[in-house]
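What you see is the complex with one protein chain gone and the rest in place.
Up next, subunit A:
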Amino acid sequence: MSVVSAGVVEHTDRGPLGRDEMARVLAGDIPRGAYVNLGIGQPTTVGDHLPPESGVILHTENGMLGMGPAATGDAIDPDLINAGKFPVTELPGASYFHHADSFAMMRGGHLDLCVLGAYQVSVSGDLANWHTGEPDAIPAVGGAMDLAVGAKQVFVLMSLFTRTGEPKLVRECTYPLTALRCVDRVYTDVATFEITGGDQVLVRETWGMSFHELRSRVDVPLTAATP
């Protein structure tokens, strides 16, 4: 059963969203015709839920607009890969460009939206997603910092809790930061959130948990998105 409680749509008759469902929920909020960059890992799967009629044009950091679905069989071309270095296809109207141009698109504010994974997001929209900070970790940033500061909107796709049950939506990030005050929305298995830049995070929808229970599980002030 889904109910609207204090302005939050609660789906309490089921468990949390699966990974594919999370990607589908996020994809449903991408505006028609947007220029979008999908980060490596789970964010890439959002593309599976963007039909051609969405008019969304995918950017890949390694120099392409109009990226198509994953390539299989004879369509695999070692010269045509995505940011995760998997073979992809090109759609009609695609274009190629070099790396400085590709990142000028990000840093110059030309991309409408990017989707990134995260270790942590803070109340104010700080993002930590590139480095665990552990002494023996090998730091690797790729294009994450450029996307986070450059895209007009930043959507994060992540599980709400770590494997040990710690919430990843936090008051202050303890992991090394990727960028300050950059996240607009957070899509998780348990709830979707809007970051407003204030001291509260708005909750739009929950799965497998009531808004009331969510508040008790996350050490961040939460309010309903539409009271």
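Note that in this section contacts are C-beta pairs under 8 Å (C-beta built on N, C-alpha and C of every residue); 3 or more make two chains touch, one makes a residue touch a chain; residues count from 1.
Assume contacts and distances are computed from a predicted model.
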Undepicted complex member, UniProt protein name, chosen from "3-oxoadipate CoA-transferase subunit A", "Phosphonate transport system permease protein", "Nucleotidyltransferase family protein" or "Ectoine/hydroxyectoine ABC transporter ATP-binding protein EhuA": "3-oxoadipate CoA-transferase subunit A"
Residue among A:10, A:146 or A:205 touching the omitted chain: A:146
Residue among A:27, A:80, A:154 or A:195 touching the omitted chain: A:80
Among A:153, A:178 or A:192, residue touching the chain not depicted: A:178
Footprint left on subunit A by the chain that the document does not show: 60-64, 77-81, 85, 90, 96-100, 102-104, 106-107, 131, 136, 138-146, 149-150, 176-180
